[in-house]
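Here is subunit A:
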Amino acid sequence: MNAADRISRYSSQERANHWMVALLFVLAALSGLALFHPAFFFLSDFFGGGTWDRILHPFLGVLMFLSFLGLMARFWSHNRYTPADREWLKRIGDVLGNREEGLDTGKYNAGQKTLFWVMVVTTILLLISGVIIWQPWFAPYFPIALLRVAVVVHSLSAWVLIAGIFVHIYAAIWVKGTVRAMTRGYVSRAWAKKHHPAWYREIGK
Partner candidate 1 sequence: MTNHWVDIKNANLVLIMGGNAAEAHPCGFKWVTEAKAHKGAQLIVIDPRFNRSAAMADYYAPIRTGTDIAFLGGVIHYLLSHDKINHEYVKAYTNAGYLVNSAYGFEDGLFTGYEPAKRAYDKSTWSYVKGPDGYVEVDATMTDPRCVMNLMKAHYARYTPEVVSNICGTPQDQFLHVCEMIAETSAPTKTLTIMYALGWTQHTVGTQMIRTAAMVQLLLGNIGMAGGGVNALRGHSNIQGLTDLGLMSNLLPGYMTLPMEQETDFQKYLEVRALKPLRPGQLSYWQNYPKFHVSLMKAWYGDAATKDNDYAFDYLPKLDKIYDILQVFELMHQGKMNGYFCQGFNPLASFPNKAKIGGALAKLKYLVVIDPLATETSEFWQNFGPYNDVDPTKIQTEVFRLPSTCFAEENGSLVNSSRWLQWHYQGADPPGEAKADPEIVAGIFLKLRELYRKEGGAFPDPIVNLTWNYAIPAAPHPEELAREYNGRALADLTDPADPTKVVLKAGQQLDSFAQLKDDGSTACGCWIFSGAWTEKGNIMARRDTADPSGLGETLGWAFAWPANRRILYNRASCDPAGKPWDPRRDIIHWNGSKWVGFDVPDFKPDSAPAQDMGPFIMQPEGVARFFTLDKVIDGPFPEHYEPFETPISTNPLHPKVVSNPAARVFKDDLEAFGTAKDFPYAATTYRLTEHFHFWTKHAKINAILQPEQFVEIGEELAKEKGLKAGDQVMVRSNRGFLKAVAVVTKRIKPLTVNGKTVHTVGVPIHWGFKGVAKNGYITNTLTPYVGDANVQTPEFKSFLVDIEKA
Partner candidate 2 sequence: MASQSLDIARRSATTTQPPNVRGDVPKVAKLIDISKCIGCKACQAACMEWNDYRDKVGTCNGTYNNPPDLDADQWTVMRFTEYEPEGGKLEWLIRKDGCMHCADPGCLKACPAPGAIVQYGNGIVDFHEEHCIGCGYCITGCPFDIPRLSKKDGKAYKCTLCSDRVAVGLEPACIKSCPTGALVFGTKDDMIHHAEGRIADLNSRGFAQAALYDPKGVGGTHVMYVLPHGDKPEIYDRLPKDPGISPWVSVWKGVTKPILGLGLGVIALGGFIHYVTKGPNEADDEDAKEDKHERR
């Protein structure tokens, strides 16, 4: 693809920030899953065993949250819902069936926006509940009844987040040309025109 066919989608800083979050997410998720169900406990070996897993996980989580704060700041304004998003959501079946013609999608479609807000909500919940159950630093200061709730909130939030990220990753694989936006920073003009026509027009001007 020559330079003329490209549209810049993410700056190097945005990409760095994203991959930082992504990396920390993977680590936090793997270390967290190890504690989630015995079937995943083997994952703790990647972190030096169960105890290291338990020690590292909250720090990874906090780092992930801090990194994610950067993404939030950068992308907050782009993720406000618009009337077009309603149309997109209505036609989710068409989208999944690769028939997105006629949708006037902006820089982010409604699915991406939803994921963004899911991430915002779950990471905040994870942070709060995570701090409450963080042994040995903070947990002793909270009543056991609250710890019990926090454990559940933490796990549920994590599950939602992980499921969301599964969708996110799949969508990037499914919609060809997307990954490049986060690896190299640009997309093809054709990609932009097909998937995000409103954005395409906006930057074309």
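A word on the picks: all candidates are chains of the complex that A comes from, given by their letters.
Heads up, the rule we're going with is that a residue touches a chain if its C-beta (ideal position, glycine included) is under 8 Å from a C-beta of that chain, and two chains touch if they have at least 3 such contacts; residues count from 1.
Values in this document were obtained by computation on a predicted structure and should not be read as measured data.
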Note to self: So subunit A is shown by itself and the numbered options are 1 or 2; which of them touches it within this complex?
What the structure shows: 2
Note to self: Quick check: in the complex, which residue numbers of subunit A touch candidate 2?
What the structure shows: 4-5, 34-41, 44, 49-51, 53-55, 96-98, 100, 133, 135-136, 139-140, 144-145, 147-149, 151-152, 155, 159, 162-163, 166-167, 170, 173-177, 188-191, 193-195, 204
